[in-house]
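The excerpt is restricted to a subset of chains, each kept in its original location.
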Amino acid sequence: MLESLPQNSNLQDPDVQSALVQITTSARWRKDSLYVTLFLGPSLLLLSVFVFWPMIKTLYLSLFLTDNLGHASVFVGLSNYVNLFKDPAYLSSLGATLLYVIAVSVLTIVLGMLLAVAAQQHLQGIRFFRTIFSSTMGISVSVAAIFWLFAFNPSVGVFAQISQVLHLPEINWLADPHFALLAVIITTVWMNLGFTFLILFGALQQLPSSLFEAAKIAGVNKTTQFFKISLPLISPTLFFVLVVTLIDAFKSFGLIDLMTVGGPNNATNLLVYRVYQDAFLNGNYGLASTESVILTVIIAIITLLQFKLLGKRVNY
Amino acid sequence: MEMSRPNEPTINTTNIKSAKQLSQYALLLILTLLVLGPFLLGLWTSLMPTADISKGALWSKNISLDNYVTAIKTTPILRYLLNSLVISTVTMLFQVLLCSMSAYAFVFLKFKYRKQLFMLFLMTMMLPFEAEVIPNFSTVRSMGLLNHYAAMVIPFLTAAFGTFMLRQAFMQMPTELKEAADIEGLSHWQFYWHLALPYTKVTLMTLAAYSFLSSWNQYLWPMLTTFSDNFRPVQDGLRQLQGQESFNNWGMIQASAAIVVIPTLIILFVGQHYFKAGLNEGAVK
Amino acid sequence: RSEAASRTPVVFWHEMTGPGQEQLKQFAKEFNASQTKYRVEPQFEGNYNEAVQKILHTHGTSASPAVFQSMDVSTSQLYHAKIGTPMQHFIDRDHYDINQTSPVARAFYSQNGNQISMPFNTSQPVLYYNASLLKRLGIKAPPVDPSYSDITRVAKAISAKSHGKVKGLTVEEYGWLFEQFMANGNEHLANHEDGRTGIPTKVQLNTPGTQAAMKWVRENIQAGDFIDYGAGSQAESNEIAAFLAGKLGIFIQSSAYISQLLAGTKDELGITYYPHQDGKPRNGVAVGGASLWISNDKPKDVQQGAWEFVKYVMTAKAQAQWQAATGYLALNKDSQKQPILQKLYKQHPSAQIPSQQLATIKANTANSGVFMEGVIQERNLAQTAMAQIYNGKDINKALAIAEKGLNRTVASTNQANHYK
Amino acid sequence: MTITLNQLSKTYEESAQPVLKEVSVQINDGEFFVIVGPSGCGKSTLLRMIAGLTSISDGKLTINGKLANQVPPKDRALSMVFQSYALFPFMTVAENVGFGLKSRKLPSSEINHRVDDALAMVNLSDLRDRKPKELSGGQRQRVALARAIASEAKICLMDEPLSNLDAQLRAKMRIELKQLQRNLGLTVIYVTHDQVEAMTMADRVMVLNDQRVQQIDTPINLYQRPNNAFVAQFFGTPQINLLKANVAERELVIDSALHLPMTKTQINNSKVLVGIRPADVRIQIGSRGANARVATVSYLGNQSVITAVLNDSQTIRIVADSQLQIAADDLIKIIGVEDFHIFDINSQKLIGSQKGDVSDARVAATEF
């Protein structure tokens, strides 16, 4: 249809444009598909190479034993999976991971929200506090680990010193399997807090003020305003934060490596750390791939659940 | 939640009000202490000689910047910082660009299989990169990217997650704005660049912060793909330092940590003003 | 500048920290200054465990090293992966006098008389105690060849006499130490003589020897004189820091730490042999440490440069320097006469204990180290068992689980690599 | 730029009921076409369908003879004032107005010129550097208007563009809009709920109600010859009186005390609705021969609106000169009506109109 166009047509000219109304319909689709390629193409390509393909490859490797050099060597079907689920250490890793993820997500969001709400107050110097609250955002894994390793140190750490002064039982935070995970959770939450705060705070700040004015006029108290207006309005953000924290928690690696290397007694041997150990320390790629697949499935299930359960209740 | 504009400070006349304020300040201070505690502790010890720190002392007669001098002089900490800065900045810029573009496509362009493609994107969000390091390692290895910035940047140029987040933001734009733009005859690119991006500035900033931080916090991947200080980013660099000081040179390690934190904190403080209230008010009735 | 550019770069990967790292840098500097053809670039690659896979997986890429250090127990795996040019090749070609190098150390890294890699840093696990502290508290020092109960006595005394301010003892959750308990008790970890006579197909971790060792630790834990620092380099750092700060009395660790321990405190350092089970003679412990390898994926001239460097660090002088700087045993026979070591021994007689220990060991297959793939897994499993036991789990159960896990790993490794 | 609507219908996806049914009209080049109707009748929907913002459920839309159902908005070359303004919040007033032009790559001198003119026209030149949130409601509306004006597209759709302005400004804007439309030869489709606007500006008016077009006609005709009772009621304030009447020979019996003589007699119904504009009722004050009692009087400048109750308790609205001294409960006599319309009582369709006389009502004295 395009051939019927005048050769040097000026598409900017409104008159010509309207003359083209019918013809451009198909041309527009073509133009749109150009945009689609332009807008979507790069991302799609990258994701294919670095996400989709690896996933398939991982799935493949998980069905094999791998040799010294990481090549698939003996097809074993699902026996990697079976062995893993028979391994109590793996099961306890699984449990620890779930515990960690839930604790981190809940604490991060609740505390982040608390900070965000506190920072909404209109007080002199509130900007200073806002800056403080967001400051842990600038603190990275290794730095957080260094700060907290010191704090948790059994001989010179603050916690040890405090309990010594107060004659409390000394807790060997990082070597005691009952406390190591808690120590890592505390550190993670602390590290996450700044970013979560900033996002929630930003979202709260963007809410249309007129709605709160209307609520104030209607005599709605602040608590109700928060739960009935702010929360629904920032529910997309909250949902976003929840998804992020959860997924990120599942992927936690750095703090573990720096603080506990998975110990003591696998108490902090979270799933990703296991993948790392099996692949890059033990050289057992088949097993590590299997663990990767399981990790992926868990994250996928939880994310899907979130979308199913919460996604609908999120107000857009 | 008090939403009145910050530019309208209320003058407090009554005692009740100031009592209330006092309690608000108290709360803020407690929160500040909780947030800042470990950080201040770290900063403080970075000024003390390690010998005193290992004795568990919290006070020393020799408060100085010596640890910083040592860290800068004897370790490649500044190089690590530079590496991270390069990697994170490039990653962030591309992620914001590519994610916003694909998100735009999912919201404002109509095409076949749009829904299915988006589901595919969503799926990638659930496929953690950490679970795919094994094949990805072979990929960058066969691309000859090992021990190079490229290995740490290229796989992260886009993110399903960012796409998801920006799609959400775009969907929250009042439809009237897109309509007005259509009426004005804007091309997709124009709408994307001049309206969609500014409108979602807060989300973009959030994503930028997030992608910068994610990149900055990358740990496993650089650990697997870098083998020399020339390319090692700061997280792994600090880990190296920590490992290298085989008995804890707390002072110097804390100082290195502080050196790493300070620039990010500065960026953070500068970036704060983007989170102003009411950026998009007055658009529609 | 152009002179520097024209040199052939020789990338050297190592896993040394602290003074060891400093000394390696120093060696590289000296070596570079000593000739004009090569430029050795040392790069730290994390701990022993991490380095193995890095080496394997960069092999064949531009990122791979020309010469690298790899730990004792990785030898089997690297050998099977065929990524190094055997040292024997260079030795033969240059008619290098390999006999100047300690035979015990050499033996660890050779197969059928062929030198696979060059022993470079060789350590002994020993027991350290704070001699000054014992004096201060009026506690009798342990004997040079202590039994478990000798140590328990001292540990308990430290804890009691310092009113709990100083912890008596720690034994890191560390697979290497676990292996040494077996070696010292004359127990094989793997069949086929710890892998020396064939690829292991069966392993044991739950033995009378390991149970005795764990009971010993448990006894100390129950007595309250024990402190657990966990596992990994963090734990090592913490125990040393505590020791240096006078908060810990006794610990077991590699001799590689001697120089740091000497430098880190004014207290007098006490060293004994690796403790042994009561009522059983010590069988002796295996050497630890690592060796140097030359990659076979680099051009000839690069490999030549690597070989030159290896030779350089193996000289009597360099080895003496190395021992003084770290605590690894100088492997060159002539090193002991070097003034730097003479001076060290004079100042700190205890610094000689590790070499004495090694010299007094009668080599057998139980105390020559395990030649087996998957030692890292073994160590993880052993460490986990140790952590469990330290935290109260039944010793027998914990060890049995670890043993079962390791057998499974060995089986699947053998299957995957088609070892029969 | 003729726009033809051929049986356009719209049903929103969420709801089953159609919002618009079979709307047909041809809007001519250069015409000022006004759409009116009660709130929620589908005016905005229709406008948005023409703009291409809302999909057409059924029927055909042609612009300049070409089928346009599927043409994207930006290819329709039109401008629009949104009922909800749709301003770009992060741009200043001037940027909002000039943005479309800029993106069409007009020379910047041309842009500046048009922006200045448009802002001057809506009295916003002083506020050109403000952001929307710093504007009053009426000012925001004027920005939206200025944006459409500056675009100079040949078709301009306006959705209640003056609803938030005061009478003076609105009067001024009406005049200027009308001039602009004439000068540029624009085809304007204009939604309003303001009758004065519809009456004074429109070439033709479309009245929408109950999903359907009720009438499309010139303002005068709508007022003088309403198709049905709804249209009659829709125009004129106060609203036309619709009184039930029995048809007798040669007269309509509204009430025992109020009869209207009929000149035409071809009425088959026995009951009808009589439509009488309040301003067409003539009254006398005083209880003598009174047939209605005043219920309320509201003052409207130089006129007053009186509601009075007839004998049979039908209510009638009357516009009287405010000079008239009258108060609630006064008795009045309706002495005649100037014009009246007769509607079918069921279909509400117009049956006939009649010029009356100011004193022709046959009035029976009533006891109140």
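As written, the chains take the letters A, B, C and D, and residue 1 is the first residue of each chain.
In this text, a residue touches a chain if its C-beta (ideal position, glycine included) is under 8 Å from a C-beta of that chain, and two chains touch if they have at least 3 such contacts.
Here the structure is a predicted model, which means the values were calculated and not measured.
Participant: For the full structure file, work out the chain stoichiometry and give it in label form.
Facilitator: A x1, B x1, C x1, D x2
Just so we're on the same page, only the chains that are shown with their structure count from here on.
Participant: Which one of the chains is farthest from subunit C, going by Cα centres?
Facilitator: So the farthest one, by centre of C-alpha atoms, is D.
Participant: With centres defined as the mean C-alpha position, give me the subunit A-subunit B separation in Å.
Facilitator: Centres of subunit A and subunit B (C-alpha means) sit 13 Å apart.
Participant: Rounded to a whole Å, what is the gap between the Cα centroids of subunit C and subunit D?
Facilitator: Their C-alpha centroids are separated by 95 Å.
Participant: Could you work out how far the Cα centre of subunit A sits from that of subunit C, in whole Å?
Facilitator: Each chain's C-alpha centroid was found; their separation is 40 Å.
Participant: Can you tell me which residues of subunit D touch two or more of the remaining chains?
Facilitator: 72, 77, 104
Participant: Can you pull out the residues of subunit C that are in contact with at least two other chains?
Facilitator: Only 50, 57, 238, 241, 245 qualify.
Participant: Which residues of subunit A touch subunit B once you look at their complex with the stated criterion?
Facilitator: The touching residues are 32-33, 35-36, 38-40, 42-44, 46-47, 49-55, 57-58, 61, 70, 114-115, 117-118, 120-124, 126-127, 129-144, 146-148, 150-151, 155-156, 158, 160-161, 190, 193-195, 198-199, 201-210, 212-213, 222, 225-226, 230, 236, 240, 243-244, 247, 250-251, 253-254, 257-258, 272, 275-276, 279-280, 285, 288-289, 291-293, 295-296, 299-300, 303-304, 307, 316.
Participant: Enumerate the contact residues on subunit B facing subunit C in the complex.
Facilitator: 54-56, 137, 141, 144, 146-147, 223-224, 227-229, 239-240, 243-248, 250
Participant: Where on subunit D does subunit B make contact in their complex?
Facilitator: Within the complex, subunit D contacts subunit B at residues 48, 51-53, 72-74, 77-80, 82-90, 99-100, 103-104, 131-135, 137, 140, 147, 151.
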